[in-house]
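Could you have a look at this structure, given as structure tokens, before my questions?
Left out: one protein chain. Kept in place: all the others.
The first chain written gets the first letter, and so on, giving A and B; residue counts start at 1 in each chain.
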Amino acid sequence: MRLFLPLLVTFLCGILMILHFFVPHRPISTLGDGLTEWYMIVASAAIFLGSANLIQVHVHRISTKARNWQYSPVVLGGFAAMMVAGLVWGLEENRPFDYMFQNMVVPMGATMFSLLAFFVASAAFRAFRASNWRATLLLTSAFIVMLGRVPLGGLIWKRIPEISEWMMQVPNMAGQRAVMIGAALGVVSTSLRMIFGIERSYLGGTD
Amino acid sequence: MNWEVIGIWLGAVLTLMLYSFLYRDNPFYKFAEHLFVGMSAAYWVIYSIYNVLKPNFWDELTGAGDGTPDYLMIIPGVFGLFMLARLIPRIAGLSRLALAMIVGTGAGLSLVSTLQTNCLSQIEGTIVPLTGSGTMGFINNLIIVVGVVCGLVYFFFSKPHDGITGKAAGAGITVLMVAFGASFGYTVMARVSLLIGQAQFLLFDWLPTMGINL
Partner (left out) sequence: MRKLLEKLDKVDRRIIYLLMALSVFLPLALRLNYPIPVGSGPSRDLFDTIDSLPAGSVVLMSYDYDPSTMPELQPMAVALTQHLFSRGHRILAMAFWPQGASLSQEALTAVGDSLGAVQYRDWVNLGYTVGAGVSIVRMGSSIRAVYPQDRDGTPCDSIPMLRHVQNLRDIDLVICLSAGDPGIHAWVMMAHDRFGVPVGGGCTAVSAPEFYTYLGTGQMVGLLGGLKGAADYETMVREGRENTPAGLATPGMAAQSIAHLVIMGFIVIGNITYLILHRRGRGEAR
């Protein structure tokens, strides 16, 4: 019984969105439009849930002196500083919120992900092995693309960029399309299972 | 020193703190990593307040936008509060209703859209003439048709991959390997590009603040 109402909500919302696709007339269109507007509000609440959880976790780490708890005040301090800057001075350019975003969040975000370049280089040396003919084919394809997408490839042999583009537009597209169709069928069956209440794992958790 | 230079130095110091991880894990890296998490989360919350909740919820509910309050907005507001109920174990079950709304709407929408865009349109795009566009056109279209069909056979696990099915699956995995190779090549390219971006920042924005112009 505790799952009946959530399953009913899932069913009604799912069916309404399907009908909204096929019947773009009143009253379905009005109901569908209303649901999409409500969806945005509820989805925003998920962001608050995530942030509240982040605060909860780090306050708990500080109070229990868990491993590396010394860095939790940094999370909370960064969160508080950005919140105050946004709430007091707003989002406009050249205000503290924008200044902190441009000069702190942007370089940190970009650097964090640029570390991956080093890890790719290390993996290239240690992990990418041409252990059989299909793995060799994968590496050959990767080499052609890597050369074809930079100016140096064309300087080495002027046909390399053309071959690379052909590989993208023909064999790559065929492979990607097979993956896409397979995944799409998976999405369709999972969506149906959710709408009809067969798939319920997303409702799991505490009572 | 003006605010712009201070900003560049802030960015550069934080960048170098994060790069110090390449030597080994250390307190400077951890500091910057935690700061990034906190600031990013707050950024997300602030934008949700100003760009979504205020105009789409509060102004609609109170009539601050067009002058007519829309009391139906209480419903998504209550569902939003249900979502937050997950933080209080005693009433956490209420969050299922909010999740159900998100999941149901998303499932209904993606069912028809994914079927149309990623399945039917792709099948339609694979039904191509094998004749009439020259030798190269013939070869290309043949690779596309055979590649897609055999690739799908490879993903079909309800029948053992032996005999003709095995041969088709073998051809499928070969095409998939070329596609994965292309993806790998592009992934390397993406990772290097990100490093180039930060290198440009350090070389052409930060060094000039110390009078070093390359």
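Here is the rule we go by: contacts are C-beta pairs under 8 Å (C-beta built on N, C-alpha and C of every residue); 3 or more make two chains touch, one makes a residue touch a chain.
On a predicted model such as this, the values are computed, not experimentally measured, just so you know.
Engineer: Looking at A:40, A:62 or A:185, which makes contact with the chain not pictured?
Structural biologist: The single option touching the absent chain is A:40.
Engineer: Please pick, from B:43, B:82 or B:206, the residue that touches the omitted chain in the full complex.
Structural biologist: Considering the complete complex, B:43 is the one touching the chain left out.
Engineer: Since one chain isn't shown, list which residues of chain B touch it in the complete complex.
Structural biologist: Those residues of chain B that touch the unshown chain are 22-23, 40, 43-44, 47-48, 50-52, 54-56, 59-60, 65, 105-106, 109-110, 113-114, 116-118, 121-122, 124-125, 144, 179, 182-183, 186-190, 192-200, 203-204, 214.
Engineer: Since one chain has been left out of the picture, which residues of chain A touch it in the full complex?
Structural biologist: 20-21, 29, 32-33, 36-37, 39-40, 43-44, 47, 91-93, 98, 101-102, 105-110, 112-114, 117-118, 120-122, 124-130, 139, 143, 146-147, 149-155, 161-162, 165, 168-169, 172-173, 176-177, 179-180
Here, only the chains that are shown with their structure count from here on.
Engineer: Sort out for me which residues of chain B touch chain A in the complex.
Structural biologist: 3, 6-8, 10-12, 14-15, 18-19, 21-22, 30-50, 52-53, 56-57, 72-73, 75-77, 79-81, 83-84, 86-87, 89, 92-93, 95-105, 107-115, 117-119, 122-123, 125-126, 140, 143-144, 146-148, 150-152, 154-155, 172-189, 191-192, 194-195, 197-198, 201
Engineer: Where on chain A is chain B touching in the complex?
Structural biologist: 2-3, 5-7, 9-18, 20-22, 34-54, 56, 68, 71-72, 74-83, 86-87, 90-91, 97, 99-120, 124, 134-135, 137-146, 149-150, 166-185, 187-188, 190-192, 194-195, 202-203, 205-207
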